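One chain of protein is taken out of this complex; the other chains stay put.
The block that comes next holds chain A.
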Amino acid sequence: MGTVHARSLEPLPASGPDFGALGEEAELVEVEPEAKQEILENKDVVVQHVHFDGLGRTRDDIIMYEIADVFKAKNLIDVMRKSHEAREKLLRLGIFRQVEVLIDTCQGDDALPNGLDVTFEVTELRRLTGSYNTMVGNNEGSMVLGLKFPNLLGRAEKVTFQFSYGTKETSYGLSFFKPQPGNFERNFSVNLYKVTGQFPWSSLRETDRGISTEFNFPIWKTNHTLKWEGVWRELGCLARTASFSVREESGHSLKSSISHAMVIDSRNSSILPKRGALLKINQELAGYTGGDVSFLKEDFEFQLNKQLLWDSVFSASLWGGMLVPIGDKPSSIADRFYLGGPTSVRGFSMYSIGPQSDGDYLGGEAYWAGGLHLYTPLPFRPGRGGFGDLFRTHFFLNAGNLCNLNYGDGPKAHLQKLAEYIRWSYGAGIVLRLGNIARLELNYCFPMGVQSGDRICDGVQFGAGIRFL
């Protein structure tokens, strides 16, 4: 929190504080602080000036939007609260390293008796900042080097260059971000990237070079993203022993797609939430803006959490998706869905459920997966109040299915196909929370409903990631 200074509204009498002069107010309350609180709350004030110290390249107009509310404050508590909110908003823009707020009475010729001056003392970020992080994705880790130009043109635009070297992926990207002045949640960004990935479960290597532009905007309680993406994809075999079905997918393709995503998130945390729900719906239409890949893809993610007695949390989640190729070209292995692994249906090897050829998993055009979890604190609660709070024990039941649908049949046949050969698993384990971004899991799993061709990981399974079923 920053510092907020406030001085009293009336000059103290020359002979020292004279509480007798307060009259009846002094008799109403016995505890001194409460008397002060009453005075402050009831006093009408007017914010006459808001000063800014330390602005360099930042433009005035975006600052005005963020602090507009401060002028509307009616009493001192309101001024303090609105100044604090303005400070949060200014920090959120990502252009200041530090923001301090000073509230003082107004001095000068035009000062009203109840006039206030609010001063924001800010320190802008340097023109160029560098960073070095490590990142944890879904069962992979990477080093990330970044260069950032914050507040490039004065209105909180940002240009970032990032290079990431990881266990499964190497990538670099350049991105330009611009929020709407006054409305930070509405923003758009343009990204250029090259990503290479290796997928040993399919014996596939993929290099994507692409450009994307996206608009984010909130509507009521939901967050929407509209994105156009153009990607040049190059697929290749990872080993000479790749199956012929994967070999047939090698080569180049160009995907040009528009997508829309909607997120409603009322959870209190994204890792190990205690309450709230999450709904994400994503659709993508490719092929109508160029390129040679044409499909319609839908997928959704739903999660519900409820706190039960004794600090335990019950969580239910459901994922699903469908890929419909448009035209007579079959779908590409790079667009299909995959299922299985420590972050998806536990007890099975990474992405090792569903259609396969010679041990290479080809993915499927439709899937669903669900999980029921019970999180409890560690038995006997060691390290309570400190380190022990990062751990949870975890009992789970996961199920799912991945297959290709024959789109000629009706929805009833589709549901039937998704309902036969369900893979499921149950087990228990320990979850470790890493900050607010990732979690590690160590589980003992019993996979069931295993079909021929699936690869299982029964017994101990370790998983790290940000998105778990």
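FYI, contacts are C-beta pairs under 8 Å (C-beta built on N, C-alpha and C of every residue); 3 or more make two chains touch, one makes a residue touch a chain; residues count from 1.
Here, contacts and distances are computed from a predicted model.
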Name per UniProt, for the chain absent here [options: "Large ribosomal subunit protein bL20c", "Proteasome subunit beta", "Septin" or "Metaxin-2"]: "Metaxin-2"
Option touching the unshown chain, where A:Gln107, A:Thr129, A:Thr167 or A:Thr241 are the choices: A:Thr241
Of A:Gly182, A:Pro218, A:Gly251 or A:Gly383, the residue in touch with the unshown chain: A:Gly251
Listed residues A:Phe52, A:Tyr65 or A:Trp232, member touching the removed chain: A:Trp232
Listed residues A:Pro273, A:Gly291, A:Gly320 or A:Gly363, member touching the removed chain: A:Gly291
In chain A, positions touching the absent partner: 232, 235-237, 239-241, 244, 247-248, 250-254, 290-292
